[in-house]
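See structure below.
One protein chain omitted, others in place.
For reference, chains read A and B in written order, and residue numbers begin at 1 within each chain.
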Amino acid sequence: MRSPLFFLICLIVGGAVFAAAVALGNDYYFFAGYVVLQYVVLSTAWNILGGYCGYVNFGSAAFFALGAYSTVALHRLYPLPIPAMLIADGVVSGVVGFGMGYLTLRLRGAFFAIATLALAVVLETLIVNWEYVGGSRGAYIVRPESIGPFGNYIEYLFLIMMLLAVAAITAARVIERSRLGFGFATIRDDELAAEASGVPTLRLKLIATTISGALMGMAGAPFPYYIGYLQPSSAFSLDYAVNSIAMPLIGGTTSWVGPLIGAILLGSLQQLATVTISSAVNLLIVGLLLVGFVIVAPNGIIGLVHKYLQRKPDDFVGRRHVDAEAPNRVPGPAP
Amino acid sequence: MTELLKIDNLGKRFAGFVALENISLAVAAGERVGLIGPNGSGKSTLVNCICGTLPNDTGSVRFDGHVLDGSSAHQRTRRGLARTFQLPRPFASLSLLDNIRIPLIYTVAARGIHRSGHEIEARCVELLREVGLEGKARRLPRDLTQVEMRKLELARAMAAEPKLLIADESMAGLTHSEIEEIITLLLRLNQRGVTIILIEHIMRAVMSFSRRLVVLVSGRKIADGQPDDVMRNPEVERAYLG
Partner (left out) sequence: MIFSFDLLINAIVSGILIGAFYAAVTAGVSLSFGILDIVNIAHPAFIILGSYIAYIVSVSLGLDPIITSILVMPAFYALGAGIYQIYYVSFEKRGQESLRGLAFFFGLLFITEVSLVLYFGVDYRYVEAPYIGPTWHIGYVDIPMRLLVPCLVSLLLIAVLQLVLTRTFIGRAIMAVAQDQFALQLMAVDPIRIKRIAFGISIATASLAGAFLIIIQPVEPSVGRQYIGRVFAICVLGGMGSLPGTLIAALLIGVFESLTSTFYGPSWAPAVSFGFLLLALAVRPAGLLGR
């Protein structure tokens, strides 16, 4: 299916979901749905670097918070309309993603992962000490009552996040099927062999971190309006770090479908759970699912579906399939 | 004949250990050079330094008139240098066809040669056919036997349309007839103008294939010349027979 058609279909589906939510008449669906859509964007973004390239980012919360706080900072200067904020925040996060990548992507994946953790903490410390955006006390952002044709501001926010989600999965799908996607796969499979085959691995990794960071930042951009009162602890919440890793790994990291499934399933589950059980048990379940899937079903739900249908992976979503029984490669540096 | 690869006083140390010392070597276009030496003599380190996987500490590497020092591995591949790995390193999640596609869309395309999707696909199949793997084109590398994996390595290196190919122990663990297959492949490549450096332990293969033999012992080059002359060299005898 060609991409423009795919994009159109997603828009239609998204529009239908929106219409259904409006019909249901309860604002709760918009609030809950916003969070789920947010996770669709975050997981898809994470997966571009994590699933496609094999580089784990533990600092998703940092980019998300960067987007949220960029909005706060800009809002204090001049309250731009949200779409403009989105783009501005995306640029900021993308630049930070690029910068972080430039510093750390020459290293092995493990060091990169640790560096992302470090970055998240450094960023959080900087923000907590920055009075202009409220520091540790937090910042209030007044949400307008209504905007344009929407009866309700939350409907507007929901729609924005829906559009962002559609854009994210279309982008992921386009990347997957392009030369870039092949390059990413070689980086994940064997970076040394990729370089020897002519793949400019550093450049591609930088592209991945930039796109990933930018998307995460955009996911965080409307957050201050959603929540009304932004504190570092909520923006940098570990929820984002864990979920943006758990959702793609549980859904399946080899294609855009995985993060989508993971986000919708896990996200909805968590929305239900926070109403019924405590958020701590919620997180425990996510952690257990993450560990369980990673051990038992490395290809996630997509992989399980394949096995159930007994099909060869390349028949279904294309080429990328994690090899659970790959021959043992001697670990360590190349000879 | 033109000098394709020129290595001057190349040196490489790992912490205190000297892996390579003062290696100088010139390879002309079209040559068939065999590189031999006991285990640990630095052969693979030399390959890694030539191809950019490891940075050399001293000396310089010149290829096709360009100085390679400081450039990354993928840049060297684009210049026309290709290599296989001692232990095959296929892209495990890609089909054989896609494994071959990578050098075509990254290395060859970067040289400004534009091919359509169909042409690229056809070329991939052709390359697989050359190594006898076109039947498994859509399978994953894990479905391959040892010798098939080595052939895939070679095919992938060939896909980069190199001027110089370094084949690093492509024949280890293979049977007589399998070794013959690989040699035939390499000879065919050489006939098409690709310069080949063959690194091998299997003396029969090296002797029959190489027009020139280079011997590395403990990081130093101790012999460089006609295979028969080199094998009669007392230092070489000592290195191998103790």
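Assorted remarks:
Just so it is clear, a residue touches a chain if its C-beta (ideal position, glycine included) is under 8 Å from a C-beta of that chain, and two chains touch if they have at least 3 such contacts.
Just so it is clear, the structure is predicted and the values come from calculations on it, not from any experiment.
Here one chain is not drawn; of A:Leu180, A:Ile227, A:Val242 or A:Leu304, the residue touching it is A:Val242. Within the set A:Ile12, A:Leu107 or A:Val142, the residue that contacts the chain not displayed is A:Leu107.
Screening A:Phe58, A:Tyr156 or A:Phe182 for touch with the missing chain picks out A:Phe58.
The missing chain, though absent from the display, is touched by one residue of A:Ile87, A:Leu192 or A:Leu304; that residue is A:Leu192. Chain A residues in contact with the hidden partner, per the touch definition given at the top, are 50-51, 54, 56, 58, 103-104, 106-111, 113-115, 117-119, 121-122, 124-126, 128-129, 136, 188, 191-192, 195, 201, 238, 242, 245-246, 249, 253, 278, 280-281, 283-284, 286-288, 290-291, 294-295, 298, 322-326, 328-334.
Keep in mind that, in the parts below, only the chains that are shown with their structure count from here on.
For this pair, chain A with chain B, the centres built from the Cα atoms lie 41 Å apart. Chain B meets chain A in the complex at residues 44, 48, 51-53, 72-75, 77-78, 82-83, 85-87, 89-95, 98, 101-103, 105-110, 138, 140, 142, 156, 159-160. Remark: chain A residues 179, 182-183, 185-186, 188-190, 192-202, 254, 314, 319-323, 325-327, 329-330, 334-335 touch chain B in the complex.
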